[in-house]
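A protein chain is absent from this complex, but the other protein chains hold their places.
Up next is chain A:
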Amino acid sequence: MAARWSSENVVVEFRDAQATAMSVDCLGSHAVLSGRRFLYMVNLEAPSEPPRKIGRQSKWDVGTVQWNPHKSESHVFAASSNQRVDLYSWREGCGEVHTSLQGHTRVISDLDWSWFEPEFLVTSSVDTYIYIWDTRDTRKPTVALSAVAGASQVKWNRKNQYLLASSHDGDVRIWDKRKPNTAAEYVAAHLSKIHGLDWHPDNEFIFATSSQDNSVRFWDFRQPRKYLNILSCQVPVWKARYTPFSNGLVTVMVPQLRRENSLLLWSTLDLNSPVHAFVGHDDVVLEFRWRPQKEGSKDYQLVTWSRDQTLRIWRVDPQLQKLCVSDVVEDLMERMSLTVESEKSLSSQEPESQHSVGPASDNLQDQDGSLISGGRQDSAVCSGLPQTLQQEFSLVNLQIRNVNVEMDAVNRSCVVSAHFGSHQVHLVVKFPAQYPNNAAPTFQFVSPTTIPSAMKTKIQKILTDTSLQKVKRNQNCLEPCVRQLVSCLESDMTQEDGPASGPFVLSNPVTPALQAFPRVTNTYGSYQDANIPFPRTSGARFCGTGCLVYFTRPITMHRSAPPTEPTPRSLSALSAYHSGVLTPMKMRSESQNTLRLYSGSPTRSDKDTVSISSFYYKERKSRRFKTKREGTDYGNRPIKLAGKVIIQEISCLLPVHKALGESYILNVNDIQETCQKNAAAALAVGRRDVAKVWALASAATNQDLSPDSDPDTETPWARHPFGRHLLETLLDHYSQMSDVQTLAMLCSVFRAQAPPPDSYSLYGHHPSRSSMFPPHHSRYPSYTSSSVTSGSCSSTSDSITTTTWNAGRDSEHANPWGESSPDDYRYGNQGYSDPREREREQHDMNKRLLDPANTLQFDDFKKCYGEILYRWGLREKKADVLKFASCPPEPHKGIEFGVYCCHCRSQARGTQCAVCKRLTFQCAICHVAVRGSSNFCLSCGHGGHTSHMMDWFRRQDECPAGCGCHCLLQSTF
């Protein structure tokens, strides 16, 4: 779990080293640890190998050790020991002192190799002198700077070969080595002693100082009176150094307690809170150095040495580097560009890294060359990646749909062509020679660009802004610009074309999942998430019939925002919390412990990057933990992020009861008994009200009240106030209670008590409705009944298999083979004109206790209750109830006969084939296409005109087609 929060890669312990200083060579292959008796050479490629040792005899500890930063002299390192500097050379696994520099009269406090001249070394001492040595002539220093006060730090400027800075108690002096007599500038930097001094890697005027007065200050020595910026800490700061990537700063605190975490990474753009804490060392970090990057590597590595006698190597991956870049001011732009793959951020940082480690040169091509030749003035330290346009082009990630970029590095230009819907955009981008060092490319639309000129202007402006913002920091801008262009076009097109013009908006999502994946993970919590709702972390759902399933955040998870502040609405809010913008932290009071979680940079696996959703809550959690169990390493504790899912039985809150569902009966033959038993059942579950209702139902269904079939004898009970009206009131009441169980049961019982005249197994018909059916019906006779009854439906025979009914025919024409639908009879029966019949019908309606007008609603009650019974697993009970529905739940679909055209064999509907436009079937007797009434054998599929068939089968029983089928027997009519 610890690995999740820190980016530590390698830990090697050197128990006996007792080293006081450490340095990493310019190739990144070795680190030297200087102990009193030995110097240990650690192979950084294989750090766990036993280190090589170089013995030394001295009673003094090594004060400072430093490798020569130039490749040509990469085997040389200097180590100060009291008043002397020993120059070691390390070749083929052996090291020895090849020369010593002696001149200081008191202990040497610091030394620094020149960034420009491989032979030059500066040393500072408490003897008040600063000596610049030419190692080719070791007898005496070439330059001696007299400072009057003893110096604690001395550093060469990284951009100007003549400048150097030294710290003297709380002051900083800037020296020009050509004018050794007096310092060029004095800066009264701190009130307490300065422990650390570091020049800005890219700016020759800017440096940072760290001091005993609990602060890091940033200075421009041209304005010595006022610092540029301050980083306030609550403990003395031992060292503060710029990172090789842009805008980063690493500090080491002087811890007040052991085990306190003191190694922090900051963004110089936002000094409110560190962006990362390197957690692992148990004691004071004595020295930290950046390991020069391997060619092609995206990661930087920080090598640290601590008093806990461990050497650790930390990976600082592009994600973490990016955190240093993130700028509150440029929120939108930045986020847009950050959404892209990590390669992008890397490429944009490469020029910086180049500059920071090795001295910069304006001409990039030149720098390229110097790398190979080595040994010349610049970039010897850097194993890194020279930044040329060519390289940007090769690294740029432009897997965007509908966009094509043709890059021409030789002519320093590229053509971006994009197709969106009906629009095309062709854009020529030209890169000036200085690009990307504060020189923006130009953008020009060329034909055949089809977008309106207003939009061109708009896009041009956006692109110019984007590129300027990037090059101002010497960063590449091609990819951000192209992405801007795309998003711009997309949004505009969407507005313009509306929802109909889908295809072009579907950019990435339709690409294969694998490709979309990295993008997704990286965009989490970013700008694009602004319209994605904030994830639910608690919820409740009614499930099944009587369960409530709910989950909540674990109790240990707390919101970092005060409870009065509402939960953010969108996912993008997470990124704000994540990057610390909204939770400014004060050092020591909070951050020491929260940082670990908070700075859990997305370093390790992809998995961690996406789990940010919970960061918002975890933060507080850790603090809570702290109060409870001080000092435990909760980095190792598995943190419970998922709460439990609780299933609760809430059926008692519902108006329906499973027990009742089981015990209720519906006995059509004895309604009285049904009611009484159901009343008892209701009483058993404590539903007194329902028990009373059943008592009422029992009374209402009493035989004495059963209506007379003669309409003239008496008013049916249903018309009595206690009849239908009472029932309706009851139904109303239970409707309000949503007691669908009682509703459905009542409806079923009363329906059973007075079955509709046309037998409830058939469809019930409302009189007003049935009147419209007869004409309607005759045009669409039902196939279903005939096919079901016939049973011989294996209609696979070759020619024509069908039962076709012709439009416009009356049902009288139904022939001996096909059976007319029962509907015919029913409607025939209902289509009466006898007034007595109508009266009887009316009486029928009146005598029913359930208002027939609401039949459909009653059916719905039954259907819904049936559904609930089904969920309870009471399938038979469900069938019991649905039996009383006037609409059977699933009308039987039966079998439908299809017609295959006898000419082209395609499936046809009706008499004409849709494919070949010919009549689909022929009469087996006259061989003429059949248009009118026809009949076919369901077994062999042969048939023809009804009249011909009837004639034929009057005399024969075999098929007229000669297939041998005994059609009359097969089709059992």
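Keep this in mind: contacts are C-beta pairs under 8 Å (C-beta built on N, C-alpha and C of every residue); 3 or more make two chains touch, one makes a residue touch a chain; residues count from 1.
Going forward, contacts and distances are computed from a predicted model.
A.B. asks: For the chain omitted from this view, which of "LANO_0A06634g1_1", "Protein SEC13 homolog", "Regulator of g protein signaling" or "Glycine cleavage system H protein" is its UniProt protein name?
C.D. replies: Hidden chain identified via UniProt as "Protein SEC13 homolog".
A.B. asks: Looking at A:V645, A:A680, A:A699 or A:L969, which residue reaches the missing chain?
C.D. replies: Once the missing chain is taken into account, the touching residue is A:V645.
A.B. asks: Of the residues listed, A:I868, A:V881, A:C913 or A:M949, which one is in contact with the missing chain?
C.D. replies: Residue touching the absent chain, from the options given: A:I868.
A.B. asks: With the missing chain put back, one of A:P224, A:P655 or A:G932 would touch it. Which one?
C.D. replies: Candidates A:P224, A:P655 or A:G932; residue touching the omitted chain: A:P655.
A.B. asks: Of A:G93, A:P566 or A:P721, which residue touches the hidden chain?
C.D. replies: A:P566
A.B. asks: Among A:L856, A:A879, A:A914 or A:M950, which one is in touch with the chain left out?
C.D. replies: A:L856
A.B. asks: I need the residue numbers on chain A that touch the omitted chain, in ascending order.
C.D. replies: Listed in rising order, the touching residues are 498-500, 502, 505-510, 513, 516-517, 520-521, 524, 528-529, 531-555, 557, 566-567, 569, 571, 607, 610-611, 613-614, 617, 641-650, 652-656, 735-740, 743, 763, 765, 769-770, 773, 776, 782, 823, 856-865, 868, 871, 873, 887, 890-891.
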